[in-house]
Structures are given as C-alpha cells and as structure tokens.
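All protein chains but one are shown at their positions in the complex.
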Amino acid sequence: MDISRRDIFTVGGKLLILASVGATLKQITGAEPPSDAYRLADHWWGMIIDIDKCIGCGNCVRACSKENNVPEGFFRTWVERYQIEDQIKEVKQPRVESPNGAIDGFPPLAPIDGKSFYVPKLCNHCADSPCVQVCPVGATFVSPDGVVLVDQTYCLGCRYCVQACPYGCRYLHPETQTVDKCTLCYHRITKGLTTACCENCPTGARLLVDFKNPKDPVHEILRTNKVQVLKPYMATGAKVYYENLDGAVR
Amino acid sequence: MIPGVDGFMYPNEVELQWSVLIVLYPYITGLVAGAFILASLERVFNVAAVRPTYRLALLTALAFLLVAPLPLQLHLGHPERSLEMYLTPHTSSAMAMFGFVYLWYLTVVLLLEIWLEYRTEIVGLAQSTRGLKRWIYRALTLGSYDVSPAARRMDEKVGYAVTVIGVPSAFLLHGYVGFIFGSVKANPWWSTPLMPVVFLFSAMVSGIAAVMVLYVVCMKLRKTAIDMRCLDTIARYLFYTFVIDFTLEMLDLIHRTYESDESFRSLDFMVHTRLLFSHVILQIFLGTLVPLFLLAANQLWRYTEGTRKAMYMTAGALTLVGIFAMRWNVVIGGQLFSKSFLGYTSYKMQLASREGLVAAVLLMILPFVIFFVLVKLLPPWQGGKAHEA
Partner (left out) sequence: MVVRRLFRDSAHLVRPALVLVACMALFLVVRSAIIPKAFGQYGHYRPGALDLVRQHPIAFAGQDTCVMCHDDQATVRAAGKHAHVACEACHGPLAQHADDPAAHVPKLPDVADLCRRCHEKDAAKPRNFPQVATAEHSSGMACNTCHQPHNPHL
C-alpha cells in the first residue's frame, strides 16, 4: 500500500512538485548557487549543544563524514565519553574515550561508581580565533557571517593553525595536503538548511543557531539556561555553547 | 586502542603535525644568529682575540642562513604556494613576519657585511683569476673597482654600522623563532614569554659552539696552528652565554613546577617518560651540565694546550647535541601530549619520506657543502688584521 502510493508520487507527483517548487528544490539540493537571497551581513552562526540530550549514537559523526567526505581517521566532529569516578580521597583523572571519533558509536557501558556522559565536539567557530590569527597568508578566516573556513586553494599546509587550535579541531587533509576542518556545513546553512550533524541528531542535542536572527530560539535558551563554552580561559570567543557541561570536560 | 597512544588524545591529535624538519628550522636559525653574534663580538665589542674567527663566523652564518628556509619549505603541504607569505602576509601571524625578518637579515645584514668585508679581495681576484671564476668575482664586485684607502675607510665605517644593526637583527631573527612557539596559547609547553629569550640565548650558545668546533676542524684540515688565545676567548664567551641560557631554562622549569597549573601533571609525566632520554639525559645532563662543567673548569684551573683543546671540543660537540635536543624537546615534545591533558601520543620518524630522517640528514649536510664552496670562493684565512672600531 505504502509503496504503491509512493510510486504514484514519484512518477506523477514529481512533475507537479517540480513545476511548483522545482527551482527551489534544485537550489536546496543542487550544485548551482542560489540567486542569492542570502546576505552575509544578516547572520552570525553558532551552535548550542545540550549534554543531557546526547546519547552517543554517533549519528552526527557519520552524517558529517558523508556530507563532507571527511577523510578516514580524521574528524570534523566527534563524540567523547567521559567517566568520572566518585572522588573519596584522591582527585582522579576522568577516563575519556572516543573510539574512532565515535563514528560507529560506543560499546555499551556498564554502570560505574560515579557519573558518565557524552560530549559532542566540533569546531567552536571562535570569533577571536587563534587559528586565524596565526595563519601566515590569510588562507583561514572568520567569514562575515561568523564561520571559520579554510581556502583550500590558498592554504600552504604549514599547519600552524593546527597547533594554535586549543580544541584539536583541525587536521591536514591527506589528499589535498591542505588544512581541513568543520565548515559548519557552510554549503547548507547558506541555503536555508541546517548542518548535517544537527539534521541527523535524533535527540535534538545539537542546534544550529543564528545570533543575528531575533527570532532564533538561541536567545531564549541563553536567557533561561546556564551555559558554558569549552576552555573559556582560552578567550577565543567560542560560539559553540554547551548546556549542562561538566567542569571536567576539556 | 590506537598504537602509540596512552590515555586520551583528541582524535585529530594522534598524528604529529610538525616533524623533525621543524626541529631543524630553529636549530639552523639558532646557529646563524649565534655565529653572527660571535662575529660582532670582534667588531662591535672590540674583542680582538676572536679576530681569527670573524670571517669564518660570517661565512658559517651565511651557509646556515641559506639553508634555514629549506626544512620549512619541504615540510609544507604545498611548497609552491610559499610565495603567498610575501604576497599577502598576515600581519598578526608570527610566521608571516618571520619571512620579512629573514629577508632583512639575509640581504641588509649578512650579505652586505660580507661584501664589505671581502671587497678588496673580490676586486683583486676579479683581476687575477681566469675563466668562470673571473666572471663570478666580476659579478660580485657589482661593477665597482674602487679599493682606494679612502673607499676602504668608508667600507669600515659602513660595515661597523651594519654590524651594529646586525646585532639586534640577529636577536630579532631568533627571538622571532622563539615567539612562533611562545605565542601559541593553546600549548602550555610552548606558551611562555621566556620562550624567545631562551631561544635567543640557546641560539648564541649553539652558534658560538659551532664556530668554535668549525675553527678547530678547519685549522686541523689546513694543518695550521690554532690560535689558543682566540680559542680560550671563544670558550669563555661560550661559558658566559651558557650560564645565562641554563639559568633561564631552569627558571622556566622551576616556575612551571612551582605554579603547577592545570597542564603540569601532564607535562611532568611526559618529561619523566617519553622525553626522559632527550630532555633529562641529552639536553640537561649531557648537553648542558657536562659542557658547563668542562668550560667552568677552564675558568678555574689552567690546563695544558692539548687538554684544553680536547675539553673545548668535547664541550662544543656536546653543546651542539644538547641544543639540538632542546629544539627537539620543544617542537616534538610540544605535540606529544593531548591538549586535553589526558593522554600522550608518540612520534614515529619516517626514514625516506619527504619529512623523514634522510631528508633531515641531507639538510644538515647541505650547510657544510655551502660552507665549503663559500670558503673556496671567499677564503677567510687572510683576514688577520683587526677592525678599527
């Protein structure tokens, strides 16, 4: 029943839909750039991550990898699992793991004497980014809409930016031999879509936000929640905010 | 678990980004800066005893300076794009600014000073030699054959001025290399305002040691008597700078240990495990304490000429190894621990790859080849007369 109905849709409905929204569909999914309704000055992108919603499924890592053809063994986003034992006498270091960036999720964890939780990571798209500061040629930059990008045709591959990033978000792409990183799915968000990781997060733990949009839920979230960024003492102007982040997370 | 990794590394941190070639880069620029400062001792600070090494030091500096950008170049993912560093230099980047400091130092300081120093000989050789050599010397005269006493006096004055500019330039050159590392706030092993100063003094130590060793080796090869007054003086200055260098390094160590900030547990563990050999044994013990002891003994007691030579050569060679270990510990050590302070990775040096051991060894031989050519072209042995400051 379902299938036959879908068939009718694909054959008959396709024409109808393409006639009405065809151009938009092509824009949303297609290769050619839009006629440009997108204005750089109207946006300031970031993300909000709720630790209490992350289930460590690794869907974001897989989605990112597929959307952006991330080379194997490198990660634009990854998930860490923290285990912090109860501290009776000595202060113990947290036990952290991220098997292959959690691209296949995590092996199940038996209950421990203490707390455990998942922490998704990605480029913090810092406003005062140390990686941009050190780039000798201007191959990496903060775009006017607040996304830290790399110009693949201009990067020398000196990797000074990789050293300067406090969060370990950059790597040298083994094929292009230029530095690569999370683009906050710039090719998607500038066409009205959300990022691949946010789109595919089953629990809504990740939310793409636009600080310049007065109607964006980010404003309500920041007003009513206690949030934190990673390594705030680095003063990088990180724009990926975390709700319910434990102090032990680095 | 990933082989070579203990604890937790951010997944992109497992592979080191800066290899042995980036160890060579501060090592080589350090030798340049140190050798130049030794040369300026004679010229600016009137230490006449080191005159026999003046020209040798200049040529050493030039030979190493010409090689200095090569390890960087070879390390780049896209060496063909390196010119962008001069086309669109990013003013907030220490690395971009280094390009200009390098050019300034190469052209305005070193080449000019060498040209002025050798001008009389170049003009003479342009007239006395034949064939290809004649053409090379004629090009080097830049078309001027005026070596009248008045013109020579002018060269002296300008040369002095160039050396005076050269000393802060040499400081700048290597201080800048230190700043490239010292300004990375994400990396606590690097991030310290002492880094440029420590780099500078270790540069002077390595440069002085290199010229000292080169001088003795050259004299042995030429079967010429070694000027012991010169050698003693160089050793004395090596001792002074080494004391300052060691004090600064210990200050850094004590400060880190006393403050014991967030990174300390991680760095302390690293020094006691993965860096134990290269840091504690090579850098601090063999590369610093032993040569310091040998040099200090010469300040306190009098030894025979043969013993002194042996002690100086041992101290010089160990110093060169020690400073190399220091660069290694900074560059490689700074990448062995996770910025999460929760784990460690390891560096597996490749052998025959673009950034491997063979490339590094060849790059270390190259300055000596250049030095050999320079010595053939501009013999440093005749310059016995001291400069009039």
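By written order: A and B. Residues from 1 in each chain.
One rule holds in what follows: a contact is a pair of C-beta atoms (placed from the backbone, for glycine too) under 8 Å apart; a residue touches a chain by one contact, two chains touch by 3 or more.
Note that this is a predicted model, so its numbers are computed, not measured.
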Exercise. Looking at the whole complex, which of A:Val142, A:Cys165, A:Val179 or A:Val209 touches the chain that is not displayed?
Worked result: A:Val142
Seminar exercise, completed: Contact with the hidden chain, among A:Asn100, A:Thr176, A:Thr194 or A:Gln228, goes to A:Thr194
Seminar exercise, completed: On chain B, the omitted chain is touched by residues 86-88, 90, 107-108, 111-112, 115, 119, 142-144, 146, 148, 150-151, 153-155, 158
Seminar exercise, completed: Per the touch rule stated above, chain A touches the missing chain via residues 2, 5-6, 9-11, 13-14, 17, 21, 25-26, 28-31, 33, 40, 52-59, 63, 66-68, 81-83, 105-106, 108-112, 116-118, 138-144, 149-154, 183, 186-188, 190-191, 193-194, 196, 199-204
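Everything below uses one rule, namely that only the chains that are shown with their structure count from here on.
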Seminar exercise, completed: Taking each chain's mean CA coordinate, chain A and chain B are separated, in whole Å, by 43
Exercise. Okay, in this complex, where on chain A does chain B touch?
Worked result: 73-75, 78, 80, 93-98, 100-101, 121, 130, 133-139, 154-160, 162-172, 176-179, 234, 250
Problem set entry | Residue ranges of chain B touching chain A (in the complex, touch as defined) | 7-13, 15, 17-18, 72, 75-78, 81-82, 84-85, 87-90, 92-96, 99, 180, 183-187, 334-335, 338-343
